[in-house]
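This is the structure I have questions about; it appears just below.
Here the complex is missing one protein chain, while the rest keep their positions.
By letter and in written order, the chains are A and B; residue numbering begins at 1 in each of them.
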Amino acid sequence: MGNMIKMIVVLVGISLISGIALGGLNRLTKEKGEQNVLKFKKVPAVISIIEGVSGKMSEADEEKVTQELLSSYKMIDVGEEQELLMFVTKKDGKPNTIVIEREGEGGYGGNIGVMVGFNIQSGNLDGIGITTHSETPGLGARVTEPAFQHQFIGMSKDSVFKIKKNGGIIDQVSGATKSSGAVADAIRKAKATYDQHKDELEEAVK
Amino acid sequence: MEVFTDMIALVVAAIFINNILLAQFLGNCPFLGVSKKMDTAVGMAGAVVFVLTLAALFTWLAYFMFLKPLKLEYIQTLAFILVIATLVQFVEMFLRKSIPALYKSLGIFLPLITTNCAVMGVTLLNIKNFKEYTKVWAGHELIVALVYSAAAACGFGLALILFAGIREKFEISRIPKVLDGTGIGLVTAGLLALSFFAFKGMI
Partner (left out) sequence: MSTITQEFTKGLWKEIPPFRFVLGLCPTLAVTTSMENGIGMGLAATFVLVCSNVFISALRKVIPDEVRVACYIVIVATFVVCVEMFTKAFVYPLYESLGIFIPLIVVNCIILGRAEAFAKKNGVIASMADGLGMGLGFTMSLTVLGGLREIFGAGEIFGWKLFEAMGLNFEPFAILQQAPGAFMALGLMLGVMNVLGKLGNK
């Protein structure tokens, strides 16, 4: 019997200490971890949109803009389970682009997360950036390259956002129809969200 | 109907295309450890299918009924390994008492399964893929998770049994001495993985 009690006491003791230690550690690192998701996954995509609009930045500028974006992002309630992540980027010090993220379905390796930038004045595209994907390196993963992404800069809001093969105007990455199609899907979704919630998004810019 | 075809696609992908052993590298220790003879390979495969499906159920419940409501997601790893270890212990006791015949063939593999990363890995993947499951089968995520887990375990079993079949031939082949044992096993596993690439275009 004494043995049994010892077993239970030791197990419970170890679990308790571990639980307390982890709880404390979690509180210390949680915020940093969450900010990292934004910093390493979302912000680089936004930066690539800014660079498409205003040209390549120096590393120091990039650092500055990153900090700015990290402190200024907004979560907009669009009546979905998850709130919509939105960034506002500036050109010459004035708000220029509304950037929202949507996921495109139908990629070769699953969904592709795409940041889509809409010009505040004209509503045309200001560019896109890929946040998450698991496409094949060298093939589908080339949707992350400037060669593919540059075509979206200044693309008219009235365009058919489909790849050429499906009757749209988007040049696909050769050999990666599915990946290109998934990006197009994300852009269509972003456009739909943008049109539907334009007022709320523009309100958030101010 | 579409749900049905989606389900078949999920199963085929889990078994052939994203085979947990050959494409995702989960469960390699038992893969090389117990694949020298056909009957042990079959026993291990059976035990993994059985435990993995159960583990998927219990870890899922633990996550969504306990960890998530209490905002304790960060101890997921700790909770899951405990659930799996306890589960394996119970399965072992249950089999020994109730189905001695099955215990005889699977029993010795059960303790090995606690540290089989295929089991832990798939349960983690289930939680990670929750969002994808929701998109196609909203409301029935648990069923999808169970089907996926069983399919992934079958993929593990298939690879293990195929590999054991090849490995039995090693006994009568001339193998360079330096590669004998694990070395040639790994090279063969590589070739097997390569042959599984052929399934990639299926879906």
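Rule of thumb we're sticking to: a residue touches a chain if its C-beta (ideal position, glycine included) is under 8 Å from a C-beta of that chain, and two chains touch if they have at least 3 such contacts.
Note that this is a predicted model, so its numbers are computed, not measured.
Among the chains on display, the ones the left-out chain touches in the entire complex are A, B. When the missing chain is restored to the complex, the residue among B:62, B:81 or B:142 that touches it is B:81.
The residue touching the chain not shown here, chosen from B:13, B:26, B:57 or B:153, is B:26. Checked against the full complex, the candidates A:32, A:94 or A:206 give a single residue touching the omitted chain, namely A:32. The set of subunit B residues touching the chain not shown comprises 22-29, 31-32, 74-78, 80-82, 85, 114-117, 120-121, 124-125, 128, 176-179, 182-191, 193-194, 197. Listed here are the subunit A residues that touch the chain not shown: 3, 6-7, 10-11, 14-15, 18, 21-22, 25-26, 29, 32-33, 36-37, 39-41, 137-138.
To be clear about the criterion, only the chains that are shown with their structure count from here on.
With centres taken as mean Cα positions, subunit B sits 32 Å from subunit A. By the touch criterion stated above, subunit A contacts subunit B in their complex at residues 18-19, 22, 26, 30, 105, 110-111.
By the touch criterion given at the top, residues 74-75, 78, 132, 135 of subunit B touch subunit A in their complex.
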